[in-house]
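Omission of a single protein chain aside, the complex is shown with its protein chains in their original locations.
Labels run A, B and C following the written order; every chain starts at residue 1.
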């Protein structure tokens, strides 16, 4: 099965060449690895390759082919690109998971203030929503000059991470 | 649904009277409890009842209606007796999960020695199998005077907990 | 002398559990209180009894004094331990406890008031002969008054709210033309934050060291200090790392500051555990900054080098026992460092990062203590502080302690939310921290190093790709794998992804 993995900005192709139980021969781009790979239901991987002991944890994200990968020192955003996602990509013409002009919060929190209403003209840099989380308030600003076309939440409501908040056009 | 719970030797009937989310009114035998009950996929329970904070963990056993329950200081063997198990009980005439004359080991291990063979006459107290686990050898003895009718394992093989080893008749 | 049989802990998170641990060691029952968001928090599960006190927002639960007192009365608790934050420095709450015959574990309402008002605290310290940061000793009356006073003291200065704390109602003035507007905005923020617009002026000390002394006072007029804590590694005016002894400290300075700290406690006839905070400049001049009339987050490093359980001392003092520890017998043994683990994106302006904890690996072994409260599967609420755990190490000397902290941070793995762990590890590697040559400007100064975007090796990156690929293949068969009901019995998988290959 031909599958590509997007890791931050890199896109790598990956393919299993041989397998004997937990011993795998795997090709990543043009490099071939012999790995002894064990993993469990919590996404914890122990990989031995060239004698090195690698510990990797994959945490699933709400979208099914997205993960956050943790190595010892780094975390990576991972996306699996298979036939299905390639089809979707081709159909929509571009990878566009969220609109650039839709403001969302990277973390859960509570909406403190929405100083704009639908139809308002805003300038790039204007604060359109204030979110509070863990005793700290963050102001989210408009990325463009434009008009508020949709507000998805209301003052006082609690929000999830990556939830759409305000759309500007 | 009328269900009974066997906890060690006691058999208790239990029934939910009311529920509002995690607040439950539950009857155990003739006592009625109002409990605030939270639990998770790992079988960890946090129950608040009469102000007390109870922590209970349930570990599933290979048989589907059996659990081991851990409170702070104790562990209990639990069996759920529902309509289906009652039917099975009635059919077989008795609760007989394993034959009394079948020797099994409570723990996993390795078979070191089987000094008997099928057809041998044995006396009560004769060693019929020696199991080694964690550098310690345990000898299992015949519970009755009788004859070896079946040996389920062979010397040198590894065994699981509660696996049948030798049957005497 | 009273013997407490039951204590209500009016707090949550790591400090609630830390207090319950000592109660348990002393054979005292514990009562937890919790808000909507905290039903599944660890402190509820750790306590002997637990009661719901209201909605998630602190003001309606952990700050609801009456509700908490009700629970204490209902459960017949002998005393209330307020922890830190929330009601711990609330004189009104301390008074209500007293009115209801419940012992508040801490100083009297009068002392909390006296030290809570920063102007009054300054006056008290001046009267006791303790050096304070140069500035005013009364509230600014008019804007003209402000301009005149500030000119007299000389720029730069800090305007601070008398009722203040936590950086609110505080402004740095460096330019004469900004005086009026900044005083005005400090006053307005003070009014909205504390209901009191009284502000005062302090000389601004640039890049000082934050050094505090732990003190204990009993009901019988005995006072001791338990040495210093160096708290200069801060971000957004919040401490990140504390250590003791302070690398800046000399035995003479320690003796002098310690004596002042004890004098400060004696002056107000302080009862319980408290902290005297000082600013220290590079010439080792020191100034009283404020007193915290409660346990500090960073108290464990003092416990580690002195061997004394501070919560146990608080309880014994509240029961009326005289201190059995004397100043002469106290020793600082070895070196202790605390790192605060925040759920935050340290690389992105320390933005808080609440969310669900996926996996945790605790650092263990020689010289490592960790005080936390989150567990696997726990969802960190958005309503409270972002500190999820504290990692404390001890070693014979400072270098070894830094090496050990690095090792412990290396071992400490929390996935699901972003944490400050890796940022803290990078701090351990900076020359300035290693040499002990740092002040409150440390993080700003070392920003380039601390925010360096290092990547793992290409081979390591390829391993991540392989792991993601295998996980993906697994999920294609999810229906099959989830049939395996008892996951704990088979957490390590052996699947065949591709059939009929010979052994490699």
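Definition applied: a contact is a pair of C-beta atoms (placed from the backbone, for glycine too) under 8 Å apart; a residue touches a chain by one contact, two chains touch by 3 or more.
Note that the structure is a prediction, hence the values are computed from the model and not measured.
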Selected residue (touches chain absent from view) among C:250, C:333, C:349 or C:437: C:333
Missing-chain contacts mapped onto subunit A: 22, 36, 38, 40-42, 46, 48, 51-53, 55, 59-60, 62
Chain not shown, touching residues in subunit B: 1, 3, 5, 7, 10, 12, 14, 16, 18-26, 28, 31, 33-35, 37-45, 47, 49-50, 52, 54, 56-59, 64-65, 67-76, 78, 80, 82, 106-110, 132-136, 138, 158, 161
Contact set of subunit C toward the excluded chain (per top definition): 17-18, 21-22, 24-27, 40, 300, 303, 307-309, 333-334, 356-359, 361-362, 364-372, 375-379, 395-396, 400, 403-404, 406-407, 410-411, 416, 475, 478, 482, 485, 487-489, 491-492
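Following the convention adopted for this analysis, only the chains that are shown with their structure count from here on.
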Centroid-based (C-alpha) most distant chain relative to subunit C: B
Whole-Å gap between the CA centroids of subunit B and subunit C: 47
Computed distance of Cα centres, subunit B from subunit A, in Å: 45
